Each structure stands twice: as C-alpha cells, then as structure tokens.
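A single protein chain has been omitted from the complex, and every remaining protein chain is retained in its original position.
For reference, chains read A, B, C, D and E in written order, and residue numbers begin at 1 within each chain.
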Amino acid sequence: MRILVANVNTTTSMTDSIVGQARSVASPGTEIIGITPRFGAESCEGNFESYLAAVAVMDAIANYPEAFDAVIQAGYGEHGREGLQELLDVPVVDITEAAASTAMFLGYKYSVVTTLDRAVPLIEDRLKLAGLDARCASVRASGLAVLELEQDPGRAVESIVREAELAVSQDRAEVIVLGCGGMAGLNESVKERTGVPVVDGVAAAVTIAESLVRLGLSTSKVRTYAPPRPKKVTGWPITRPAA
Amino acid sequence: MRILVANVNTTTSMTDSIVGQARSVASPGTEIIGITPRFGAESCEGNFESYLAAVAVMDAIANYPEAFDAVIQAGYGEHGREGLQELLDVPVVDITEAAASTAMFLGYKYSVVTTLDRAVPLIEDRLKLAGLDARCASVRASGLAVLELEQDPGRAVESIVREAELAVSQDRAEVIVLGCGGMAGLNESVKERTGVPVVDGVAAAVTIAESLVRLGLSTSKVRTYAPPRPKKVTGWPITRPAA
Amino acid sequence: MRILVANVNTTTSMTDSIVGQARSVASPGTEIIGITPRFGAESCEGNFESYLAAVAVMDAIANYPEAFDAVIQAGYGEHGREGLQELLDVPVVDITEAAASTAMFLGYKYSVVTTLDRAVPLIEDRLKLAGLDARCASVRASGLAVLELEQDPGRAVESIVREAELAVSQDRAEVIVLGCGGMAGLNESVKERTGVPVVDGVAAAVTIAESLVRLGLSTSKVRTYAPPRPKKVTGWPITRPAA
Amino acid sequence: MRILVANVNTTTSMTDSIVGQARSVASPGTEIIGITPRFGAESCEGNFESYLAAVAVMDAIANYPEAFDAVIQAGYGEHGREGLQELLDVPVVDITEAAASTAMFLGYKYSVVTTLDRAVPLIEDRLKLAGLDARCASVRASGLAVLELEQDPGRAVESIVREAELAVSQDRAEVIVLGCGGMAGLNESVKERTGVPVVDGVAAAVTIAESLVRLGLSTSKVRTYAPPRPKKVTGWPITRPAA
Amino acid sequence: MRILVANVNTTTSMTDSIVGQARSVASPGTEIIGITPRFGAESCEGNFESYLAAVAVMDAIANYPEAFDAVIQAGYGEHGREGLQELLDVPVVDITEAAASTAMFLGYKYSVVTTLDRAVPLIEDRLKLAGLDARCASVRASGLAVLELEQDPGRAVESIVREAELAVSQDRAEVIVLGCGGMAGLNESVKERTGVPVVDGVAAAVTIAESLVRLGLSTSKVRTYAPPRPKKVTGWPITRPAA
Partner (left out) sequence: MRILVANVNTTTSMTDSIVGQARSVASPGTEIIGITPRFGAESCEGNFESYLAAVAVMDAIANYPEAFDAVIQAGYGEHGREGLQELLDVPVVDITEAAASTAMFLGYKYSVVTTLDRAVPLIEDRLKLAGLDARCASVRASGLAVLELEQDPGRAVESIVREAELAVSQDRAEVIVLGCGGMAGLNESVKERTGVPVVDGVAAAVTIAESLVRLGLSTSKVRTYAPPRPKKVTGWPITRPAA
C-alpha cells in the first residue's frame, strides 16, 4: 500500500520530519511518500497561507505521476481536505481530524496544543466543521512559531508541556493532541511530563488511512465529494507536471 | 468610495451581472469595480473549485493596481474570505454572510435557495462557521447549475420559486435568500411569487460594505486576521501583476 | 427617509444623546426623530423595567402622528422588537442585534461590555434568540448603572476599558460592542485604548435601517410577525394620542 | 397556601376555566385565586399581545391587595415570567416551563400542540430560553384560535388529536403537552385517543408551585431576579389599585 | 401513596439518611420505603460502580414484594433510570434530574456541587442526556469522597460551601444543587452561607413523584420505555426473591 503524506508548506526538512514520523508507525507493507508543495509559504500560520497550501497540495497531488492508495493531509487546522476528496477516489485523511478522532477513544475530553495564538481559530473551525469539537476541552497555543519548533526543540518541549499541563489541570483534558505537523516526535516527552496519552496527528492518520484501505472503504461520491463536473478550469494545475 | 466586487469564477459575463446588481443599489458616491479571477473554474460548484477560487480571488486582488475601500467576495458558500481579511486593511464582506445577516432582520427564519445539491453543504458550513446558521430554516437546491441560470432565466425562476415555496410552507422560512451570485436580478420575480422578502447577497453586501466604511470600521487585526507574518512565500502571487 | 429612534427609558437627556449619535452617522437625506416613552423607568436595568419599556415604546410609536420609514429600538438587551415588527410595516432594528451583526463582519469573536451585572442575562438571552450568540466571546459588566454613564464619563470610560481589555486578552474577543444606548460616544476612547474595533449599536442600527429601506426590504408578514389579528384590545394604547 | 393563577388575556371565562383546572388538582389546603388583567387583548396570539399581557399581569399582581404564596403565569409561550420574579419574593411558575419540565419525566421526547401557527415561534423561544427545548420533538399548531377552543370543543379535540397523533408518529414524541391555557380540560380526550401521557400546563404548574412552597424554595435574588433598583418609574402601576 | 427510594450503594446508613430526608418533605399520606441494593459498591464514585448499581437497583426493585406508586433513584449522576422506566408502570424519578428541574424554576443558572472530581463527567453526561444542562453553570467537586460526608460533616460543609461560593461568584450560578444523596441535610447550612437557594435532589424528587402520582401521569410506553419484549433473560433477577 502506498500512502502520500502531504506537507502543507514548502520547507522540505518538515516534509522529512513528517515522513519519518509516518514511517515509524506504518505497517510493514506500507510505503510512505512525502509530498512537498511547489509553491506557498515556508510555514502555514494563518488563513492566507492555509488557503494557498490547500491549492498547492491539490496541485502537487495532481502532479504526482504514480498510483497511490491514500492521501494524508499533514497540516494542522488547514484547509483543503474536501477538495482532495473530490479529486481523488482513494481515502483522504486530515491529521487534525485523525488526531481528534483517535483522542476521543482515550479519554473524556482532549485538548490540542498548537503553535501560535492565531492558529487557534483555524483549528477550532476545522474541528467544528468535522463535528469533532464536542469533547475538545480547549485549543491552546504554545506561542512558538512553526519553524521555531525545529530550531529549538528543548524550548519547544517546555512551552508545549506548560500548556499541556494547564489543559489537564484547568480545562480538564484527559488526552493531549499535538497540533502541528512539526511537533511529530515530541509526543513521548510530553506524555512523560503530563501523565496523559499524547496523540500525534500524523501517526494517527497513518493508521486510519491504512485501516480504511484494508476495509475497502473510501470517500462517498454521491453528493458532497462527487468528482468536479466537467467544465473549463483555466490555469489548472497551477504548476506543470514534472517532465 | 471604491468597492471591489470579486466574482469567484472566470466567466466575465457573470462578473458583469454581479457588477450590475451591485451598482443598482450602490450609493451615488460609490464606485463598483468588478474583479474576475485570472485562473480557476468557469463556475464554482464544489470544494475543489471553491478553494481554487479562494486563491484566485486573493491573487486578483493582490494584483489590483489602485486603492480601494472595501472588498466584496461575491461567491455563495465559497472559501476565502478569511484570507482576504488577513491580506487587507479594508473591510471584506462575504455575500453568504451578508445575505444571512440581512435576512435575520426581516423574519424569524430564512432559507437559502441555491443551485446544485452538492453546493448545499458548502453553504451550510459557511453559515455554521459564521455563526449565522441558528435561524436558517434550510438550504435548498434548485437543481440548476450556475451557468444554466444565465442560459435559461425562465426555467431558473420556476425552479427557484418552487424551492422557495417549499421553504416557506414546509421549512417555515419567512425570508428567502438567493444563494448564488448568478441569481442576482431574479429576486423581484421570486418575491412576487412567494410573498416573502427576498434577499440578494450582492445587494446586501454592498450596503454593508458601504456602512462599515462610513462607520470607520474595518477588520480587527489583533489575532485571527492579523497580517501574515513576514516569511518566504514561494510563487506568490500566482499570476504576475499586470504590466 | 425618516427613522424613529426609540429610547427605552423616560430620561430625555438619554434620548438626546442617542439621537445625537444616530445623526452623526445618518446619511444626508435621513431625518432622525427621537422617541421617549411616556411611562416606565428612568433607566432600564432588568426584566420588569424592560417589559414595561417594550410596551411603552410600542405605545409611543403607536401615538406618533406622522409617517416614517423605519424604527430603531435603542435599548440594549431589551424586550419588544418582535411586537413592533407585528405592529409596523416598516423595518424595525434592535440595537443589540445591529451591533452583534456588525461586529461579526469585523472579527472572529466579539464581546459586549454593558452596565450592571444583572443586565448580562438579558443581553445573552436576546443574542441567543436572535441567533447571534455563536461568536459572542462574552458579555461583561462594567458595574456602572445606566445613569452613572452620563454623570461621570471619565469613570465610565475607565471601567468600560478595563472590561474591554479583559474581553480581548482573556475571552479572546477581537471586537468590542458597547452594550448600552447610553455609551454612545465613548467608542472612540475605548477603541484607542484597546486597539480593536468598537461598535456602537445605535450607529450600526442607523446604517442597517437605512440599508433595508434602500433595498426595499421590510419585515416578512407571512407568519411570526403578521399583523395582530382583529380583536378586542382593552386599554390600548396605554396613553392617549397627543392632541 | 394561596396561589394566584394569572390569565394572560382579558376574557374572564378563560380565567374561570383555568381556575377550575387548577382547583381540580390543588391540594386540600391550597386556595386558588384567579387573576384577570385589567387591560390587553381578549386572547393572546402574538408578540404585541404577549408583551402587553406581560405588563398587564404584573400590573394586576401589583394591585392584588392580599398576601399570597406563589404565582402561576397561565399563558402558553408568553412573555413576563422574569419580570414577576423580580417584583416578587414568592415562587413564580410559568405554565410553558411547568409542562415541559413535567413532560420530561414521562418520556424521551415531548411535543407541544398549540393554537395558531404564529404562536409556534413564541413557544419555541420560551423553551429555548428556559433550556427545556432539547427534548422537545416539535411544536405543532392545531390551527384553531384561542377563543375557538371554547366555542367548539368538539372540533378543538379533533384538530388537537390530529396534530398530537402526527407528533407521536412522525416527530417521535412520547408525551403531548397541550400548549394553551384554554385547552385545560381536553387532556383526557387527547390521552385516550393517542395513548400517550398528556400534560396540562396549569395542572403541572399547580403541583410545582405547591412543591416549591412546601420545600421552602423561592426565586434566587443574587443577580438576574434581584428586586428592581430604587428609581423613578413613571406611570407604574398602569392601573390604579382597587379602592 | 407508597414511594420506594432506592439508594445506589450498599451502605445502609446512607439509605437511612436518604429516607430521613425524603420523609421530612413527604406529604402526610405518603409512605417512604428505603431500598438498599443487595450487591454492589459501598459507595458509587465512577462508571463501573454506577453500572453495577443500575442493575442492583433494578434487581432490588424487582424483588420488592409489595405494590408501590413511584420509585426514586437516589443516586447523583448514576445510570439506570431508563431501565426502571421500562420495567415499571409507575413513575420513576432520578434525583439528578429532579434537582436540576427544580433549580431551573429558581434562578437563571444553577451549579451542582458533588463529591469527587471523577464524578463530574457522570453528572454532566446525565444532565446532557436529560436535556437539563443548558442552564447548568458548572458541576464542581468538593474533593470529599461519598463516605467522608458522613464521617466528618463539619469538613463536608466547609468544602461544599467553598465550591458553592465559587459557583456563585465565578460561574454565575444563582442556585446550588447538592449533588450527592449523602449530602441530604446539609442544604440549610449551605444556603445560610451562600445566600442562594439550595436544592436537595431527594427532597425535590419526593415532591415530583407525589405530583406525578397526583396528576395521574406515568411513563409513556409507546416507544423508548415500552416493557422489555418477551425473551429469554438468563440469570435475572440477579438475586433470589426474599423468601
């Protein structure tokens, strides 16, 4: 089985990190392919960048030359999953939803710890639309920008642990979701410090994508995610297919 | 005052229609400028096309060479308003929200009549995120595609009136919102046939945009819609500025 | 266009203040007429007074001898708007709803800062019934009574700014609504101190009323706000028409 | 124990009917006193009439010359209960809420059958504000006006039974609430025909009022329903006390 | 009238305490019979114990040899009420719901003060399913285990009062519900200290059960609470009937 894991920004070291996390939990027969958008922001931290990423990921997937069995949209709180579902016949799994869905099997309430304060509404909106917000105790921001996570992992752990502890003690969370693709790898540290299960969205998404493929399930095509109707689409894809 | 009214698809006759509707209600001192995206679908009827439109509208606005006082996003149930709010200092008004907000001053419940069945979830999601769904009685589809509205206005009126009547009698709507930019101009016919107020989103958005400008109000910049952080954004804007 | 702006209490200096605020934003051709109830409390700060005001405003409007194009109910969190809608053919705009509706075009969440703690539930209830509460971050009380606002504007600004700042920092509001007709005029001070847009309900209501009239829209009469059925109504209006 | 049961309209035969229903379930030591407003509509079927009734009931209670232990507001879906709670130290029970509260002990979902279609939103709003709407399957209108209930009881039963049956079969109601003070007395007929428990609001309210008095419980005075602040209230009460 | 009051744990001194509280408010003609489960935990403080109690109470009631008119399930936040409703023709009243329902007649919002932190979600879930959570300001834990309430009443009052005060001042509760059968008897102390009405679930349930019997109302049998279908049930009842 081949799963495409799409980074939402143009920073290839983050694609590598996400792919590494995905591979660490993938089943033996699963091939993980990292996808990096050909345009867009070096990190996604707001609506403009997220909309751009939505289209850049669709563009990158549209340009991918070989067959695949599932796609993981590996951006936290990002736009675009619904568009991929229209374009593709294989399952599409968003890591925001994968993490929330998994956390709900583990505790009464979960909290998300993300990067910047401005990302909180995007995550809240995604969870609301996905209908996975009822047991979300809070979405908390560590105050670190996406790229700072890579530059200073020690400080990242500290600030994330601090918010995770507040989520558990004040917001009554019983599970913590690490709300940023770039946080992959920090979950062991956070779990050790807080004593609650910590869910990484990329890892959760890999098991869900594998499960859907194994169960022979994919996106329903009867209404919302039917293929786009035949029509003139100017300038699509945005970038030319690789020669 | 200059207001940019952005069509979400690449069909210029629809831009003209929207602009005409906007001008018919604009105040004497208001200049209405139509914006047509430089890429994307000839009509927007799903998530893929809508995400593409979100970026195409941002691209077109980014390329607009002169000053302006407000922007109207003239697609019904489309993505993108939040991105424009980050990029701009002037008010941004989405017609889906403008229509709902206006309808709520006119009756206990309102219904939206849109084009295709597959557009219903997009509109429902936009209203939910906007927090304007509590008094929405229903979103109904006429079954007509966007471009069919222009091709056969007579049939369009019939199918829209039929759904509007069901919305009033069965869903208990007291106001009808015409849920497609391309429906501008049909509201008198629908009102006459159903006996309830009919709100056109473009017209509503023009008065709201003018009002915000007049009141000296614009998008809050303290968190969600703060300007994008300085960073490397590859390939933006998508198209080159007009020479 | 003539708009009646109804104060909800019997203090004429407050009517004057509200009228002044309304006129400062009204379009050139709009005539603003202040209405003061002929009975009721000198300030409205609870349910008893608010219900009395609802009837007193209907009574005053029923006694108004000339034609008019719209009515603004200028009490924050007060009862009565639905009754006026039944009695009148012209649009009726409640300032609680006008302010919320306007604030939602400006930021992800808004907070209301009102006078006394006991007014908070009335405002929350009005927003809930209006379906405009989903993006309300909080309703906060400054602790000042309605009439104290006039007596000590400096202290009023301080206490309102303090709550507004807490709304922004703690409740994550991005827009502030001044939740009392008597606060009209303080919005510039509050905006300067908090850095977020500040919406005054009276000003917002004037632009909305003008817009509805301009668009040829008024209250739907098919069900909830149909005219009262012909029947015997003893003692109505409460006061006799002016000779 | 003395309980005042306030009719909301000026039709004394309806006061008599309500008092009869109340007495039929009252405990031996309970005295039921009927209150008829001194002004207002002969029947309440909309917001204007309901607001007027809210004030007229407060006026009538304020003019009542003797002591009492509880007040029942015997109008279905009417305004005013909160005002009475501010003015009085004794418990105030609204029949809309009493019926819903009682119905919820009897089945998974309940439906309300009321008079005219235009009364539906008033009832829905009262239930929503009271937080008693989550298990309300539907509010259905029989199409009969309030006063028609008295004039043609046979037809009333038929039209009410028809809606009750639809509520049970289509809306999945398991309990029926008769949503009009004037329906008191029809509940046996409706129960026999539908096979589900039928709750009469006046009867339910009597037992609840008695229970609150017996338990030594009354309205909390710490915030929302604190007594009105001392201030000038012009023209109150509306009518002069009986000599 | 005979009412069975079922303790949910096997501690007979708690059954006695509950029965005492029930008798103190019962009407002259009402006989209160305490029921103690024949198996299960000495105190209920979690889901395992609560599910066990649900079955143990059904078992004890099934073994009760004489006729009765109503059953009170006297555990706070416990499972089982729906099962009793299926098995019995007489009304079944859960004290969690009785207390909430009563509190809602007394103030705008109520809070529950319970024992251990882990009981909070059980109570929240019961209120949510009962549709009585909309006006619940908070469920707070005093930190005392169920059996500690009996062992050290003085300390119990202090810890309960502390949480009740926070509920009133911070969560805006206007009524306090004592959320544990074992707290019966503390309500006067708490009321005196907090100044708001305090509702005891057992007392509230007694008046509601009496009222339902008096009104001739019992559980609807048309769907959810219809008697179990005839079928083989192995090992039921769990314990043998008393000889």
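Here is the rule we go by: contacts are C-beta pairs under 8 Å (C-beta built on N, C-alpha and C of every residue); 3 or more make two chains touch, one makes a residue touch a chain.
These numbers were taken from a predicted model, which means no experiment stands behind them.
Set against the missing chain, the residues A:63, A:189, A:207 or A:234 yield one that touches it, A:207. The residue from E:34, E:83, E:107 or E:197 that touches the chain not shown here is E:83. Contact with the omitted chain, checked across A:63, A:189, A:218 or A:234, is made by A:218. With the whole complex as reference, residues 10, 38-43, 45-52, 54-55, 58, 79-80, 82-83, 85-87, 117-118, 121, 125, 128-129, 145, 223-226, 228-229, 231-236, 238-239 of chain E touch the missing chain.
Mapped onto chain A, the interface with the missing chain covers residues 25, 27, 91, 93, 97, 101-102, 104-108, 130-135, 168, 172, 174-175, 195-197, 199, 203-204, 207-208, 210-212, 214-215, 217-220, 222-225.
The working rule: only the chains that are shown with their structure count from here on.
Between the Cα centres of chain D and chain E there is a gap of 28 Å. Centroid to centroid, with C-alpha atoms defining each point, chain B and chain D lie 44 Å apart. Residues of chain C in contact with two or more other chains: 108, 121, 172, 223-225.
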